[in-house]
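Here's a structure for you.
Showing just some of the chains, left in place.
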Amino acid sequence: MNLFDPIFRCEPIAKLFRDDNFLQRMLDFEAALAAAEATSGVIPSFAANVIAAKCRVELFDKQQLAEAAALAGNLAIPVVKQLKALIASENKDVAGFVHWGATSQDATDTALVLQLREALDLISADIEKLCDALAQMADRHRLTPIVARTLMQHAIPTTLGMKFAGWLDVLMRHRERFREMQKRCLVLQFGGAAGTLAALGAQGPVIAKHLSEQLKLPLPQIPWHSHRDRLSEIATTLGLLTGTLGKISQDIALHMQTEIDELREPAEENRGGSSTMPHKRNPVACAIILAAATRVPGIVATMLSAMLQQDERGLGGWHAEWETLPEIVCLSAGALHHLANVVPRLEIDVNRMSENLNLTKGLIFTEAINAALGEKISRSQARDFIDAASQRAIKEKRHLRDVINDDQKIAKHLSSQELDSLFDPRNYTGSSSEFIDRVLENHKSQKNI
Amino acid sequence: MNLFDPIFRCEPIAKLFRDDNFLQRMLDFEAALAAAEATSGVIPSFAANVIAAKCRVELFDKQQLAEAAALAGNLAIPVVKQLKALIASENKDVAGFVHWGATSQDATDTALVLQLREALDLISADIEKLCDALAQMADRHRLTPIVARTLMQHAIPTTLGMKFAGWLDVLMRHRERFREMQKRCLVLQFGGAAGTLAALGAQGPVIAKHLSEQLKLPLPQIPWHSHRDRLSEIATTLGLLTGTLGKISQDIALHMQTEIDELREPAEENRGGSSTMPHKRNPVACAIILAAATRVPGIVATMLSAMLQQDERGLGGWHAEWETLPEIVCLSAGALHHLANVVPRLEIDVNRMSENLNLTKGLIFTEAINAALGEKISRSQARDFIDAASQRAIKEKRHLRDVINDDQKIAKHLSSQELDSLFDPRNYTGSSSEFIDRVLENHKSQKNI
């Protein structure tokens, strides 16, 4: 047990990358290889059955594997060795058929791809879940006014739905990237000692095809032992996703600040509170997601650096991937899972949004008033008048509307009713509804793909 | 002039990102915006023409821009200001129509996308060029034996064509990623102060559409001021490409080592030689490509970290992109350009490859002999016999063939002719030809897409 796992990771995915599952996936490779070679007539069917029967992780001595791995410098060598020994104790000849024509990296890479396939499916499901929640939120709050903030300062009004639609829009692109990536990157590794399958003579391609069918993993054009773009693309795709998750969770945390308090992570017992500080509603999920977003870029860079693998099979770069890629997957998946849980249950304080919209005493409507006045007098004159009024409002700490009421140069062009309308944030949300519609439509049309 | 540019960068692409071109692209945005607004009737046609006439970088005072940028903290604000001043000196009213309804980031982001579009097209052309060269090389050397090296040690034979086919295969995937990325990421930015286009009232979407047509940039579903996944995907896609370029150039440099000397960068005057060390053939292009591959991962991580942009428009993250993404583009493009120049003219020393294949005195054929003998006697017995022979060869520093000749347990099963064949690297290249065919076919079929 690692006590940080439940904080940062999503258990079903973390589990996929733990020792037992990794070993089992390597053994799955060995069993499937034997089956494929039996089908091709390279080894006896009987041998394939004996091998398959021993390819079960619970038969292995992990203490011994650990010791042997420390020496060998990888896991596949001792796993194959122990598998042979297990079989040899029953049938020495069959032991000779184990791992026939394959290299350690074939087993290790393919096992990793099998783990990744399951993990990426689970992550995809969470992306869908989050997208659905965001779509609902965007629709529901399409008319809820909230202040838009730029450079961490009040700008003009927008809608909460617009925020959600923006988040949804980017997640839709991640969804698209995921599909392209899964299709391109999840393929079999099988090349033998140096990628030529030479030990299998003319049978190489046929066995590869059977193996690919056994494991339901597409067959690549050519083995890819030292070409790691596929694994690195998985890393970068997750890196992009995590960047977005970090952006959203940072937004939520900013909105949860005591002074702003417009959004809140869902209330939960033993989460985010403090016995000695009862006013606390710590953004606990956001903290975890932000931690992931802080951690992932550096380890994505590691994957890119590790791409410089020498010749037919590399030294060090390959080894650098083993813990790194699973870490990226687990951290991204954990962050996503947290956010997918938070979004549908976000507490939304519409009153606070409304109060905050009023904090600048009408100044956030300057642009709106500028535009309205600019249609009645020249734009440059309008701007001059409103500038002056705004400066007065700031200096005298008055509401802009009051200053304008007193300023005949402006007031004579704008009726009280017009001013009511201009100072209503619901009337200055521009094309937000149309943008929301487009994003929702895209979401809907993509659902069925 | 920056003296490092000619070393690391490809001039046509470096140029795209220099001040003048960036300013011009921002001015292109302003001119197109005015035209779009004139088409929509929001500003007079006449004003759009006046604005367009001033949107020429040579009219701008760059010293003043520099000083103003230092204060404003970005370039768009002083550019718009200077543009307005240029116009106001002729027609004050028209000045009021400049940049109408847009925000600094609309101009800056769109200008960047315009630069990127050109740059990515140039890079794509170099990818094509490199792919074509690799395809030729793979085909030409499909039967040229060379030692395959794993973990930086001799493994078994392979072919030089197989190496090139592996390089081509991965570049084909980069080509695919490029297409997807260009389609997804090169879009207009236009949202006004906070992404709602509120200052344009109901006209926002129409103007956006016209603007998008003017600039021939697709219109996104929704503005993306603080959602930077598109720019970061450009970064990661280039990061993946550069990883591959680094891998290939590291391979070339390894093959150029004095002791190995199988491949050489093309000879060129004033390049890679040394007057006091006449034996030197320094892999100069490889050094530059490796430098890029060392530099790009860290700055890709920067782009991922910078994705955490707050609210509607972020603080710091956006600013962090300005120099970072162009740097990634320039370094990747420079590395690619170097490699695309090197590959078609690589010097290939087939004799050295042959000599090196013989360095281990036949031991690299052990796997082949194992397989051959294993078909005559049991595999485990074959392995035991060959193990013993190999150990003897190592101990006595003799050629394995000689040891086998002396070892009746083995020799009686393998005729002299069979042994001739087994010790010929051309006969132990497995499925390499089939792999090469598949890759070449894929290349051919993709050419027409």
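Note that the chains are named A and B in the order they appear, and that numbering of residues resets to 1 at the start of each chain.
Here is the rule we use: contacts are C-beta pairs under 8 Å (C-beta built on N, C-alpha and C of every residue); 3 or more make two chains touch, one makes a residue touch a chain.
Predicted, not measured: the structure shown is a model, and the values here were computed from it.
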Full complex, copies of the single sequence (shown: 2): 4
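The rule we apply is simple: only the chains that are shown with their structure count from here on.
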Computed distance of Cα centres, chain B from chain A, in Å: 24
Residue ranges of chain B touching chain A (in the complex, touch as defined): 92-93, 95-97, 103, 148-152, 155-159, 162, 165-167, 169-170, 173-174, 176-177, 180, 184, 192-202, 204-205, 208, 220-230, 232-233, 236-237, 239-240, 242-244, 246-247, 250-251, 254, 290, 293-294, 296-298, 300-302, 304-305, 307-315, 367-368, 370-371, 374, 378-380, 383, 428-432, 434-436, 438-439, 442
